[in-house]
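Missing here is one protein chain; the remaining ones are kept as they sit in the complex.
Up next is chain A:
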Amino acid sequence: MAASVDFKTYVDQACRAAEEFVNIYYETMDKRRRALTRLYLDKATLIWNGNAVSGQEALNEFFEMLPSSEFQVNVLDCQPVHEQATQSQTTVLVVTCGTVKFDGNKQRYFNQNFLLTAQATSNSTVWKIASDCFRFQDWAN
């Protein structure tokens, strides 16, 4: 039983960290867009509706080009990623669903998933995005 208790604690921790991170992410996206790439690793990759953007410089350029946004997150799911899959690097997988309105466009549904990895600094842990996939999810009824 001990193992499953540990696992549950692990999941709860991962989810708390993810929730905090996601709040910061969308607030930064909507209100302080220029600071957004600080949340990404230097070599992070974003796939935006199927288009790949890699590295800080390209990400900066991409986010600058994107119209201003209002994100609303409706669902958040989170899992710890087993250390077997990440060479012992503490990593969580986060999925969000919600709505977004980009300036000059109508409101749309989106899904986004993040791989977040923990970076230990001298006195705290900072979560950074290693991988980010974004998709609009809507279709004609």
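Rule of thumb we're sticking to: a residue touches a chain if its C-beta (ideal position, glycine included) is under 8 Å from a C-beta of that chain, and two chains touch if they have at least 3 such contacts; residues count from 1.
One rule holds in what follows: contacts and distances are computed from a predicted model.
Name of the non-displayed chain as stated in its UniProt record, restricted to "Ribonuclease P/MRP 14 subunit", "cysteine desulfurase", "NTF2 domain-containing protein" or "Acyl carrier protein": "NTF2 domain-containing protein". In the complete complex, the hidden chain is touched by one of A:L41, A:V73, A:V95 or A:A118, namely A:V95. Remark: the residues of chain A touching the chain excluded from display are 4, 7, 11, 74-75, 77-82, 84-85, 93, 95, 97, 109, 111, 113, 115, 135, 137-139, 141.
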